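Below you'll find the structure I mean.
Removed: one protein chain of the complex. Kept in place: all other protein chains.
After this line comes chain A, so read on.
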Amino acid sequence: MQIYLPIAEMSVSVLLILGMGMAVGFVSGLFGIGGGFLMTPLLIFLGIPPAVAVATQSAQIVASSTTSALAAWRRRALDVKLAGVLLIGGLMGTALGVWFFAAARRAGQLELVIVISYVTLFSVIGGLMLKESIKEFWSTRKGAVRPPRRGGQHPAYMRLPLRVRFYRSKIYVSALPVLGLSLSIGFAGAVLGIGGGFILVPALLYLFRVPTAVVVGTSQFQILWTTLAALVLHAVANQAVDAVLALLLIIGGVFGAQFGARAGRNLRADLFRLLLALLILAVGVRFAVELVVRPTEPFSLVVSEMRE
């Protein structure tokens, strides 16, 4: 069954889009990430104009993160205080990122900056996580039990001034590194056009030792607000949000996110981290391959404007 998308100005298969929404929603609900870095390339691959793809998939992220955040809220697995601090840093980072984006574009090096940062970010984060996971798996297999973390045993960055107690996350940490983290994620998000959930989740897990269940809920809550802002801005500035496509993606996405969140609850924490590491590394490798392999069609077309 085909349906015409009035803003993208092309027709797509309804079932295909529903299925894609569901698959990406599942991954997003499972790991507490937005999933935009999966959906955008898929939509562009279908032939949807890049501007429409980027703008419209944010509607799906809003829907699926609403579902996840509400579910986490009900299970009390959402640290609103932590999310609030993250949001403040995130907004400042986004503003900085937008400024940097314009500056790099003026210098004509934007393409290179984006591509290199993508590959570096994904490969380094994925690689580190995978190493950690494998070590963890190995030690459980040998029967060695990790000594449980004792109270008051913290890395130096957590002991900086302005310490705040985040009850839900069971951490007592300086607000400065949390702000710094969200600032850099907001920055990367604006420059790379991604939500940054996949950086936030491992960072909260590994750097701040926030419990896995709370990480997913908190990350989804933060993603909800940033993406909501992005969606409205895209609609106003670029008029590139296709409501029909958005609706299809949302319907598929909310169901997928439900199943994903449910699957996530039954997943062991070490397996969760291993799977997330593999996903991030796979995306990094995909971008790297695209970069170094000689393209079959070196030319590409971009319609810059329509004339009446």
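The definition used in the following text is that a residue touches a chain if its C-beta (ideal position, glycine included) is under 8 Å from a C-beta of that chain, and two chains touch if they have at least 3 such contacts; residues count from 1.
Definition applied: contacts and distances are computed from a predicted model.
As stated in its UniProt record, the chain not included in the shown complex is "TIGR02186 family protein", which appears among "TIGR02186 family protein", "NAD-dependent formate dehydrogenase catalytic subunit", "Rhodocoxin reductase" or "Peptide/nickel transport system permease protein".
Within the whole complex, the absent chain has one touching residue among A:38, A:63, A:201 or A:215, and that is A:63. Among the residues A:42, A:228 or A:285, only A:228 touches the chain that is left out of the figure.
Mapped onto chain A, the footprint of the missing chain covers residues 2-4, 6-7, 9-11, 47, 59-60, 62-67, 70-71, 74, 111-112, 115-116, 228, 231-236, 239, 241, 243-244, 246-247, 250-251, 254-255, 257-258, 291-295, 297-308.
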